[in-house]
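Only a part of the assembly is drawn; its chains keep their places, and the rest are absent.
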Amino acid sequence: MSGLLEEGIGLMVLGMGFVFLFLIILIFVTGYMSRLLNHFFPEVQVATPVEPTARSVNQPSIDAQMVAVITAAVHQHRNNNTN
Amino acid sequence: MESKLLNLFHDTGFYQLELGQFVMICVGLLLVFLAIKKGFEPLLLLPIGIGAVLVNIPGAGFMAAPVYDAAGHMVSPGGLQYYIYHGGIETGLFPLIIFMGVGAMTDFGPMLANPKTLLLGAAAQFGIFATVIGAVLLGASGIMDFTLADAAAIGIIGGADGPTAIFVASRLAPDLLGAIAVAAYSYMALVPLIQPPIMRALTTPAERSIKMVQLREVSKREKIIFPVVVTVLVAMFLPSAAPLLGMFCFGNLMRECGVVNRLSDTAQNALINVVTIFLGLGVGSKLSSEDFLNLETLGILALGLVAFSIGTAAGILMAKLMNKMSVHPINPLIGAAGVSAVPMAARVANKVGLEANKQNFLLMHAMGPNVAGVIGSAVAAGVMLSYVAG
């Protein structure tokens, strides 16, 4: 019985330790990577998109594409009308 | 012919149905109801619920194993869920393919803009390991029949990440897979109910009103190299997490690299949808009455709730600590998003933040810890698989 509990505590200590260790290493490596990249390729910047990460709606890319095409079409049309 | 009629009657559900099966069909229908009416993670809980109904129809043979004669010819074919479960879940293929698709849907931009939020994704995994202790105590005290492997598989519910939970459970505690998957997805759906009270209890209105500095822009190049870096780090530090994180990063690399859009689109749509349907039916096959209707299931449901709550609290407390030590202010609410449950937990953080301050949009700030939580729980899963097997 106490063996099981001991093992559980061991798993907790090792597990949390490892999770923190790994993510802290990742913080440093990621930060270093970003600094390196932004030093050597300073111009290549894109805006962080504002939408949430995991899209649950269906194929938003099609929507986006559609909206873009629509916008272009309507824009062109408006220009045509102005002339 | 009378005997045939009798046979036919003996084949009916009325004649064969056992109470346990009846109860489990009701449980399946309840999951379907929650999925449709309450919007509880319907993409998974609807197929799981139907899978539970089908597997408990007596005599329908959805989990029947195929029978072969000595020469290897099929005498009677197996059931649909038998093939799905043994082909896709027992092997681990389905959760890994889904994780690849989730990777292809994930934007690491907000996390790369503020890598310190990875700490929040680490802290929130405390829910996992605290729950392991809880399960181990229940097992050690003899109340429930949990081994260390069972305890680890139950703890992973606190990771708030469906495919990770299913992957770990299929390897460490296949008998508990049904209950663990149902608990994981149910609590992920309940995040908007579970988290806010804990968030309000552990923070002051002033803390909840903290505005964070706007995130810097992240270059395409950083987003491309990040999944490669994670893969290499996993290879070096924790190979047992490589199946999960390797596939996750592969999906993310397909998304970000910009040269394989057709593969990325398929991974995010047709492929993940197909696998989700089958994963749900396969998980549902573990909701048979003998596997599900016992005290352990109640323990798992209770422990899962504890796991979510402790994870939320640990994330918030870590965020409060970081706020004290950081130059830039950190709103403690985003710590709660560290449990993952992407993107629900980030939306909850945003919503609770807006209640305190109507101009305070935390969504993008919360997406950092949110996706960090996915990495964190995959790392925790790797440690567990290595520790329990080792």
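Order of writing sets the labels: A and B. Residues in every chain begin at 1.
Going forward, a contact is a pair of C-beta atoms (placed from the backbone, for glycine too) under 8 Å apart; a residue touches a chain by one contact, two chains touch by 3 or more.
These numbers were taken from a predicted model, which means no experiment stands behind them.
**Student:** Each chain kind shows up once here, so list its copy number in the complete complex.
**Tutor:** Whole-complex stoichiometry in this structure file: A x3, B x3.
Everything that follows uses one rule, which is that only the chains that are shown with their structure count from here on.
**Student:** Taking the touch rule as given, give the residues of chain B at its contact with chain A in the complex, in rising order.
**Tutor:** Counting only chain B, the residues touching chain A are 43, 102, 105-107, 109-110, 112-113, 115-116, 118-119, 121-122, 125-126, 128-130, 132-133, 135-137, 139-142, 147-148, 151-152, 215, 217-222, 225-226, 229-230, 233, 237-238, 265, 268-269, 342-343, 346-347, 363-364, 367, 370-372, 375-376, 379-380, 383-384, 387-388.
**Student:** Going by the contact rule set out above, which residues of chain A touch chain B in the complex?
**Tutor:** 1-2, 4-5, 7-12, 14-16, 18-27, 29-31, 33-34, 37-38, 41, 44-50, 52-56, 59, 61
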